[in-house]
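Starting off with a structure, shown below.
With one protein chain removed, the remaining protein chains of the complex are shown where they sit.
Order of writing sets the labels: A and B. Residues in every chain begin at 1.
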Amino acid sequence: MSTETGLEPRYTRTRHRTARGIAARSLLYAVLIAIAVVYIFPFLIDLATSFKSEADAAGDPLSLIPQTWTTAAYQRLFLSSDFPVWFKNSVIVTLLVTAGRVFLDSLAGYALARLQFRGRNTLFALLVGVMAVPGVVLLIPKFLVINQLGIYDSYAGMIVPLLTDAAGIFIMKNFFESIPASVEEQARIDGAGPFRVFWSVVLPMARPAVITIVILSFQGSWNELAHFIVSSQSPGLTTLTKGVAQLASGQLSQGTQYPLKLAAAAIMTIPVAIVFFVFQKRILNASDGAVKE
Amino acid sequence: MTTYSRQPRRGGLRRGEAASGWLFTAPMIILLGLFLVIPVLMALWVSFSDWGGRGSPFSGSVNFVGFKNYSTLLSGGGLAEQDFGTALKNNAWYVVLVVPLQTALALFLAVMVNRQILRGRGFFRTAFYFPSVTSSVAITVLWLFLFNSTGAVNKALSYLGVVGPNWFNDPAGIFHFGATSGPAFLEKSTALGVPLWDWIGGPSVAMFALILLAVFTTSGTFMLLFVAALQNLGGDIQEAAMMDGATGWQRFWRVTLPQLRPTLFTVLTLGLIGCWQVFDQIYTGTQGGPAKTTMTPAYLSYTSSFVNQSWGQGAAIAFILFVIIVFFTLFQRWVLRERAVSKRRMRQYTVATTAATSTPVAPAMAAGAAADTGEENER
């Protein structure tokens, strides 16, 4: 307790003008910069190593400048491996899943928020219950059902199950509830049916929520691994995550081949990185706008 | 949320809403039914059957075997029990280390980047959050390189005069501190087929590398949750505390942290749920090795079914894992229930953030709110 009183005067003054204040701020920056380096450096190493020769990668793993620049890893990936196929599959699946989720999530979210029908509360309770089922538990069950439905080893089997997105519906429902009901009333009076009201009046207003779903779905389906393992087997249907995971576990090739693997890892990071930087403001400062004081 | 249905029917304008309501939600109902409800029921049947992986699990040649698959895992005395025990042990240590570490780091980073005096906040947030958006496969590949015996991490350690371990190939438990065998009573007595000496040994060095990976990739997401919460805190209590002459440290512990409690619980719950499901990193990186010390129940469930044809056992592992996760979620909710005030605040805050809509934070928020509303619906 004595320390408390002892320190009191310092805090009643404007503290960052004191020498200790400056020292404290420098320390803050030093600590943050050190942590930032730890967080960023691995990605720089990833990029640098992908342009190194194998010997260079093993010999000097820390250096960010390859002794001799080589694009051998990238050439091998794009010219003599299935990598382009994996990339294509990831793009197809991600785009379709994202589009599907945006549509289905907002449709269901709207119904749950705005339309009155018997059983709505039960549905919502079910939805919440379903959100609690951990994904990994579904690994074997999903395989069984996909199989039973006859869509195993097809795009349908890879895409359709990923459209289930209880969290997304939840987000959309919350958003629609925040839109004043008066907006729709007018359209209704003008004789628009529920789908018209949803499609041309409410959905355009939901842009921020839709963008959230886009970001989440894109990231989620681009980075998904387990589902693709159990839903397909043909090499023609391999996605980036599955392909690179198998490359990494050494099953496709012999030896370590770090430049090759790291080049693959770097390329698969690019699309999510682009989405991240495009929507960076929204992702990182999301809550800034929400502060109501 | 229940208020809508209690409103009197208005007819006229609202006619046909029931039909469109069901129509609008039909795709979702069908999808969730097909890919969540039915799969779980099918797998539940498989976990009680002797299905060998060929033909339909419902065909006449498949028999009901009761709890056999479960008892083999929990008290069979064989390799299956041992493997399951090892997987549980590994994952338990993973949870015990990852959850506090990632929460503490995320909170620390959030408090730091939330300081008004800090310049370049955007840069720091980007840097700390970026690992969270990249795929676990890519990060694991990177980790394999960084932590190989002559990799970047060991090179960096060597500058500090430390000889790094052969990370991903070192099965030694980190709390064994190099001891290769323990006291006889710990070696002899076993739980789930695993000697107590191994249970207390902590994660292996290899698992520890994966623990670092998890902290690296998840701290950013949780940092954003904390940042969002911090920005929603009223400044007045802070100011009052400052007037009272509390130091920064004291204000953090006595004022800020108690206000962050709802977020803290959300983060802990999400962390617990996520940590019991480690799969990608194991599939990509270690396949359970070295010496099975990175085997997790999720991965074991997968290999039992897809590689070893023991589908019943694989499904049983999945359900035991399910029970474990549900247990921890309920436990968290029980703790939440103790603080009625915090809960209300959390709800307000959830609505505020989701309304402003945002981010990967959203599912987390949604999950937090889900726990909340779920409770409400039960009453």
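What to note about this one:
Rule of thumb we're sticking to: a contact is a pair of C-beta atoms (placed from the backbone, for glycine too) under 8 Å apart; a residue touches a chain by one contact, two chains touch by 3 or more.
One rule holds for everything that comes next: contacts and distances are computed from a predicted model.
Not every chain of the complex appears here, and the one that does not is recorded in UniProt as "Extracellular solute-binding protein", selected from "Protein translocase subunit SecD", "Extracellular solute-binding protein", "Sigma-70 family RNA polymerase sigma factor" or "Xanthine dehydrogenase".
Looking at A:43, A:110, A:152 or A:276, the residue that reaches the missing chain in the full complex is A:152. Although one chain is not drawn, the whole complex shows that of B:47, B:90, B:148 or B:277 it is B:148 that touches it. The omitted chain makes contact with just one of the residues A:126, A:197 or A:210: A:126. Considering B:108, B:123, B:252 or B:306, the position touching the chain not shown turns out to be B:306 (whole complex).
For chain A, the residues touching the absent chain in the complete assembly are 58, 119, 122, 126, 143, 145-153, 229-230, 233-235, 243, 246-247, 249-256. Hidden from this view is one chain, which touches chain B at 33-34, 37-38, 41-42, 52-56, 58-59, 78-79, 82-83, 148-150, 166, 169, 171-172, 180-181, 289-292, 306-309, 311.
Here is the rule we use: only the chains that are shown with their structure count from here on.
Mean C-alpha positions place chain A and chain B at a centre distance of 16 Å.
On the chain B side of its complex with chain A, the touching residues are 1-2, 4-5, 7, 9, 13-14, 16-22, 24-25, 27-29, 31-32, 34-40, 42-43, 46, 56-57, 109, 112-113, 115, 117-118, 122-131, 133-142, 144-146, 148, 150-152, 155-156, 216, 220, 224, 227-228, 231-232, 234-235, 242, 245-248, 250, 273, 276-277, 279-280, 283-285, 287, 298, 301-302, 305-306, 311, 314-315, 318-319, 321-322, 325-326, 329, 350-363, 366-367, 369-370, 373-374, 377. Within the complex formed with chain B, the residues of chain A that make contact are 3-5, 7-8, 11-12, 16, 25, 28-29, 31-32, 35-36, 39-40, 42-43, 45-46, 49, 57-58, 60-62, 104, 107-108, 110-112, 115-121, 123-145, 148-149, 160-161, 163-164, 166-171, 174-175, 178, 185, 188-189, 193-195, 198, 208-209, 211-212, 215-216, 219, 222-223, 225-226, 229-230, 240-241, 244-245, 248-249, 256, 258, 261-262, 264-266, 268-269, 272-273, 275-276, 280, 282-293.
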